[in-house]
Every structure is written in structure tokens, then in C-alpha cells.
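Read the structure below first, then the notes.
Only one protein chain is missing; all other protein chains are in place.
And now, chain A:
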Amino acid sequence: MASVGQSLPHDSATGHVTGAARYIDDLPRLDRELYVDFAGSPVAAGRIRSIDLTAARAVPGVVCLLTYDHLGGPNHFGPIIPDEAFLAEEEVVYVGQPIVVIAAETPAAALRARQLIVVDIEERKPVLSIDDALAAKSFIGPERRMMTPGAESDADFEAAFRSAPHTLAGRFVSGGQEQFYFETQAALSIPGEGGDVRVISSTQNTTETQAVVAEALGLGMHQVVCECQRMGGGFGGKETQSAIPAVMTALVVKQTGRPARLVLRRGDDMRITGKRHPYQTDYRVAFAADGRLIAAQMAYYSNGGAFADLSTSVMERTMLHADNAYHVPMLRVTGQVCRTNLPPNTAFRGFGGPQGVAVIESLLEDIAQVVGRDPFDVRRLNLYRDGDPARSVTHYGQIVRDHVLDETFDRLAASSNYRHRVNAVTEFNTTSITHVRGIALTAIKFGISFTTKFLNQANALVNVYTDGTVQVSTGGTEMGQGLYTKIQQLVADEFGLPPSRVRMMATSTEKSNNTSPTAASAGTDLNGAAALVACGQIIERMRDYAAGLFASTERGLVAAPEHVVIDDGAVWDDRDPSHRIEFGEFCAMARRERVDLGARGFYATPGVDYNRETGCGNPFFYYTTGAAIAEVTIDRFTGELTFDRADVLMDIGRSINPGVDRGQVIGGFIQGVGWVTNEELRYNDAGHLLSTGPTTYKIPNVTDLPRVLNVDFIDNPKHQKNVRQSKAVGEPPLMLGICAWMAAKNALQSLAGDKRVELAIPATGEELLTRMTALVGQAVPDAVGTSQISGRR
């Protein structure tokens, strides 16, 4: 039976539930292994006057203390712009920025040394917010622009606004989000021969880790191996910043010749690593009396932190998702990354998409309010229309095709009983004076592919052994998303084997070179496809060999590779099915005849091409789409939000593993809900993060899960692309979590009458209560009669 399409358990599930699955901190201690720690900047901005290591050096058990001048290579790195120092030189630019790396025989000695390091700093006033940065003109990279082909003329664009029946303008604010992977950033570096280093890293990006370590140590890339068996969660946070512990431990290896390990404390991890970018968006939109979009302009500003990291790429994805699932006839967007004195913000599931999607979804809610229509109808009216040339082209010129957005909306409205529930919510709000309820739908159309073209490649190594078992290695890393499981299923089907005979091996730069990070939801698309290419090469050789085996002059069978069947754990010729050779036996025979049973496959996504300078082209191979409806109840006294129900419907193509994909959808969705509700990063005026652990930073708890949660998938026979006609699923559902925020906004709108509801992301209890109090003077009226319920639906 084919295993693609089956809900096989995660390939490490047994290891997960028994505790046998190993993470970096679980690996056995090595002989003479050192504990690594670091001392970071106590201030957000300043100039280092001196570093006094005397007292720290005297701590028993301290083996070495390293500053930037111990580096063997250049002290700067960065995936896009190499502006980031491994260790601070003269300037410190964010709180916790590493200055001294410490290695010691025990964690206690390392910690003691850290406490005794004295860094004298001339403090400067930090730039912390986007407004600070705008005032100081503190930017990373140039402002980028994108506009609808045909909207280039300023005169036409302004005319559209002047002649439109309605316009709205304002500013939209969304906060950052901590990845909160459970396994903190961690690495173990081990010395090899001739100065080589092996780095075992919790990373989404083995190649980048290899390159950065080589650079920092002044080694060739061929002297560094980076491997990753699994991560305890990544979510984008380990796409570039996993380099921090990797470089620190590798430096210690170079200095001491001893193995070295660093597993960041949660507080350190939260303080010094980057997060989802906070955004501020100035917008204006013009629309018709029925709510149809005419023109829109968005100016996005992101808080990039102190170094470039991936910020310009994140901004690009925001700009490419300004439209979300909606056709905007004239759309102009600009994007500017701001440089501030926060840790460099980085990738986080969605990669700028959420910040763009939230703005247009919020606008559509406002537009519905202005034109007096149900927001569902206004959204549906504005959807991209498959096959309609006038409503299919994005602002960057790509055609949105082969989608089922209309059908998704209609099916979701029916299955969730949307119309009836809208009435019930209105009814509730006219009777309850203690609580207010809201319901809303939001959609997603998420572009799949790296927007940086060259990253859309992958390679894989497939080795078949003489007992008929198979090992597979790819450049894709496993962070819980089920990549290994899906590739295992794909490969098992190629050879007609049960998946138990295919084993996924740790990702390693020794086996897969020049890999892309496991990111952009494209892990299976790229690495699965590369594995299939490798399988295809082996199978072709097997067929050629088998054809000779099954040829028989007596029975009139000429050698015919096209008649060879490799399936059900055996090999045969379909003209003589009774003569079967068990697959393992066949492999042993093939080896004896000098048939190569190993192959490396290479895959490059076809057809993606995008010009960053002009903002035009086809950045995406295809889109993953969906929609979700949320209903929430808000306590008018406290602002506390209860998530009553969610209905999620997505087109994820033909699922390779529905159980895994369901987990991706729900997990991503709830992560998105966390972003828009309770996950709040608080800093003090000096740029110190206050929410540095789960005690003060609140990711969703099981009791925050909606009471009713329906998740379903919609068929899309039009989608014929991609590996086994599947679709990427990692990031898109996160943005559907925005529906919970939209439902809260909808609830507040019922209190606001004709006023516009301003609401920021995240809508914490504090944000909701503050907004409600501002809307109605006091949060709770004396009786229903005095409340301001619009009841306009």
C-alpha cells in the first residue's frame, strides 16, 4: 500500500514519547568537554571603554575568556548584509550583545566568571522604537517599492483616491513575537584532526552554520562539518541565529582543543536573540460604495533591531503579501527596515507575511463598517477570481491561478453556520451588558518559494543497502514539522517498500552541501523533490539491470526496462508476474553485478523569477490558501478574551501525511492566535526586555484553545504542481490566527457605533479594556438601554 497520503506517526514519535529522542543538551558529555557561557552588554547602546577580566580569570575552573581579538577570521557576518559582529568590538548596540565568551570546567564556574567580568561602557541614548528610528533616520537598507503594473502614474493614482466614494487612512501597529522554541539555541563543537571542527547544532541552516563557523575561525568550509539530527522547535528562530552558540563553542574548540557545548538559558535566549519584527504601517485606501477596493497605499516600517540579519527579506515578503487574497486594482507599497538598539530581529514563521496580511484584513473589516455590509461579503467581493484576467494579477505582476478561494469562503460559511451565528452574536450583544461578542473571517493566500531565487534548490543523498533497506539524507532539517516523515513516505513509495525500511539520517553538510535553510514552508517541496530525483536515478539503474534478469528467450521476453515493476518489496517483469525477486535479494544481486545503488538528487524549483529592483516578476511557484472564522467573547469589565469557536478550511493540495499536516495547521493557527492576543514583548525605557521567560511571556496554553475547533481541507483538482501535488503548509495557517484578533475587533465595533475601532496587535486584555473604555467612556454601561449597539447587520 502506498504510504503517501497515510497519516503515519512522526518518524521520531516513539523517541519523543519515551524521552529517547536526543537534543543537544541530552548528548553524552565528551571527554574533557567544556561548558560555555558569555558576558553580554549591560546597556542597549554605548562605547566600550574597557573590559576587565582579572577577577573572572581567577575563578577556579575557568579555562578561557575570549573577546573579538581572539577571532581567527573577520569579525562580521550576516546572511544578506555582513554587518553583524560575532563579538562586540568598540560599540555595543543592544542589551545582552555578546562581548566575552567564557569556557569553564563547570557551569557554576562559567556563571561565576560571567558575574565578575567588568565592562566599562560609555552609555548612549538608545534608539528603540520605529518612531525613534524615523526621527534619527536610522535605517537598514534602502526603501523598497512595489506597485501594480498600470498604477505607476501619480496622477492616475491620486485621481483614484479623489474620485472614490470612500477613503480611509490611518496607522496600523503590530508587535513582535518570540519564537519560543522549547529547545533553546544550542550547539556542541568537537575538535577534529588538523584543526577541523564538527559542530552539532540545533539549526535550520546547516550550511550557513558551517560557513559562519569557518569564517569566524579562519578555516575553509571543508574543515567544518555541521550536523543536525533534530531541533526542539525552530519556527524561523534558528534560521540564522543558531550561529550564536555554534560560533561561541567553535571558538572555544579552536582556543583549547577541547569539546565545548553551550545551551542558552531561556532568559539569555529571549534577551539576545531576534524575534518577529514589530511593524508600523501608514495606509490609505479608496473603495466603492459596495466595498470593492479601488486603490490602496501601504508604507511599512519594521523594527529590524541592530543588525540586518534577514530583515530586508522579511520586509520583501510583507510587501508581497500586502494584497493577501484580495485583488487591489491599484496598489502601491513601500517598505523600510529601521535600525534600532534591539537584538537583530529575524525569521519567524510567516516571515513578514503576517504583518502585511493583518493590515489589509483589518482594512476590509473597516470598509465593511463604512459601507454597512457584512465583512464576509466585502471580503468575498474582493477575492482574486481564478481565470478572470481583470482580477488575477498581483501588484508584482504574478498571476494568481488554480485556486479555490471562492469555494473556500462559501464552504466555510456553510459549515460554520456563519450567517446564523452573526445574528446570534448581534442578539447576544443586544442583551448582554457584561460581555461583548464578535465573529470574523480572515483569509490567507501565501506565496510558496524563497523570494531570493537561488535559495530554491535542494539536494539529497539516497543509499540503498544490500538487504533492501534505505538511508536518506537531505539538506532539510527536522524541527518537528514532519519533514523527515514525509520524505520517508515519498522514498518508500518510490521503491515500493514499507516506510520502516527507509531511515532518515541526520542532516549534515558532509552529505548535503550548499543547502538552503529549512524555511519558507518549502522544506518538503524542495528536499522531497530532490530525494525523488535521487530515487529516480537508482530505479532507472535497477530497471536496466532487472530487465536483463527477466529476459528469457524461451518465453519470448526481450529485455525491457519499461516492463520492470519495483513494488510490494519485490521486483518483477509485468509480463511474467509469477517470477518475483525479493527487493533485498535483488539489491544484493545488483551489487554483485556492480550496479550503483546510491544517488544524489538535485532539484531547482522551475519558473520562479523575481526582480527585486523593479518589484516585478513571479516570486512564487504557487500559493497555499485558506480561510478561518473565529468567535470570541470579551469581558467588558476586564478585557479578558475567551475564544469560543474556530473553523479553519485550507487548500493544502494532496496531503502527503494528513496527520502531520493537521498538526501543522492547528499548531500554526494557534501560534498566530498567540501573536494577536497575549504574546507581548515588554521593554523598559532603556531597552531591556522584561518578558524573558514563560512566567512573563505568555504563549497559548491548552485552556486558550477554542472550545470548538473545526479544521478541514478542501479539494483542489486544479493544483497539479509540486511534489505529489502536495502544498506547503508550515507557515500559511499562522496567518489565519489573525481571525481571533479580527473577531475581537468586530466585538469592539458593536460598542463603537459609527466610530472607527482602533486596535493594535496584540489585543491583550489591557489593550482591549483600554480601547473599550475609550470607546464608551466607561467600559460597562448600567443597562442594555444605554449601550451603543449598532446592530447594523
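Throughout what follows, contacts are C-beta pairs under 8 Å (C-beta built on N, C-alpha and C of every residue); 3 or more make two chains touch, one makes a residue touch a chain; residues count from 1.
Convention: contacts and distances are computed from a predicted model.
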Chain not displayed: protein name in its UniProt record ("Nitrogen fixation protein FixI", "ATP-binding protein", "ABC transporter permease" or "Nicotinate dehydrogenase FAD-subunit"): "Nicotinate dehydrogenase FAD-subunit"
Touching the absent chain when the full complex is considered, from A:183, A:361 or A:525: A:183
Selected from A:299, A:424 or A:686 as touching the chain missing from the view: A:424
Contact with the hidden chain (one of A:305, A:499 or A:663): A:663
Interface with the unshown chain - residue positions in chain A: 7, 9-10, 12-23, 25-26, 28, 60, 111, 180-184, 230-235, 265-267, 421, 424-425, 428, 431-435, 437, 479-482, 631, 633, 635-638, 640, 642, 644-645, 659-660, 662-663, 666-671, 678, 680, 682, 690-691, 693-696, 698-705, 707-709, 711, 764-766, 769-770, 773, 779-780, 782
